[in-house]
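One chain of protein is taken out of this complex; the other chains stay put.
Entry: chain A
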Amino acid sequence: MTVRKNQASLTADEKRRFVAAVLELKRSGRYDAFVTTHNAFIVGDTDNGERTGHRSPSFLPWHRRFLLEFERALQSVDPSVALPYWNWSADRSARASLWAPDFLGGTGRSLDGRVMDGPFAAATGNWPLNVRVDGRTYLRRSLGTGVRELPTPAEVDSVLAMATYDMAPWNSGSDGFRNHLEGWRGVNLHNRVHVWVGGQMATGVSPNDPVFWLHHAYIDKLWAQWQRRHPASGYLPTGGTPDVVDRDERMKPWNDTSPADLLDHTAHYTFDTD
């Protein structure tokens, strides 16, 4: 059974294996297919039209499935690998071990945002950016400049306290847990972390930065924590909603799974701690 661990507690060997598996997916071309899929949804999901991956109730189950696909791809390279998560409310500075050269590498240089160390630095030749929105082919970051502070534990807690999963109009204008976690409203959790990292993480092709997976693995964990805290609250809406994925409706691009099928993460993995 896959156990997703806090990135801060990974051993040197676990980090090495995770990095090697990611690099192998990149080398084989499988990695870039994930970036392409994400960008297609992010530009296709609109507040007044069909919306599946973002700005909608299915933001959480869609990313849960997307991460499962990626984790299975990693495991096809190395069965011992699981997706780690980044608790950005705890490891909240550019000095966190997450950004060390033996893991994801650090922030970009000021001249052009280019990441200069770690296994994903352009100079290694192992991390070309092929799916992109501009001409730059190197991984960029600007940790803590787009926005100064990552969300605090108190801010996370204030969102976990929201008892209703989601509300009409089921988009970026909604009240409720999902949209506050996604960040279009309120203290802003998920969106703000993308902006804090900067570089490609702030764009539609954000999975170009491997921290994308660690960020979303933590967003996914917060969904699980919310479920435990509000056992009487379920996924909404439950039927008949135009342009929105209802609880038992199948999700693109897989067309074989509904949000209902993805509510219980323990069918696929567990976490190291609650």
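Here is the rule we use: contacts are C-beta pairs under 8 Å (C-beta built on N, C-alpha and C of every residue); 3 or more make two chains touch, one makes a residue touch a chain; residues count from 1.
Please note the rule applied: contacts and distances are computed from a predicted model.
Peer 1: UniProt names the one chain left off this complex as which of "Sulfite reductase, dissimilatory-type beta subunit", "Nitrile hydratase subunit alpha", "Tyrosinase" or "Quinol:cytochrome c oxidoreductase membrane protein"?
Peer 2: Matching "Sulfite reductase, dissimilatory-type beta subunit", "Nitrile hydratase subunit alpha", "Tyrosinase" or "Quinol:cytochrome c oxidoreductase membrane protein" to the record, the invisible chain is "Tyrosinase".
Peer 1: Out of A:R4, A:R92 or A:H194, point to the residue that touches the absent chain in the complete complex.
Peer 2: Touches the omitted chain: A:H194.
Peer 1: One chain is left out of this view; which of A:P151, A:G183, A:P237 or A:P259 touches it in the full complex?
Peer 2: Among A:P151, A:G183, A:P237 or A:P259, only A:G183 touches the chain that is not shown.
Peer 1: In terms of residues, what is the contact footprint of the unshown chain on chain A?
Peer 2: These residues of chain A touch the chain that is not shown: 36, 39-40, 42-44, 46-49, 55, 112-113, 130-136, 146-147, 169, 171-173, 183-184, 190-192, 194-195, 202-206.
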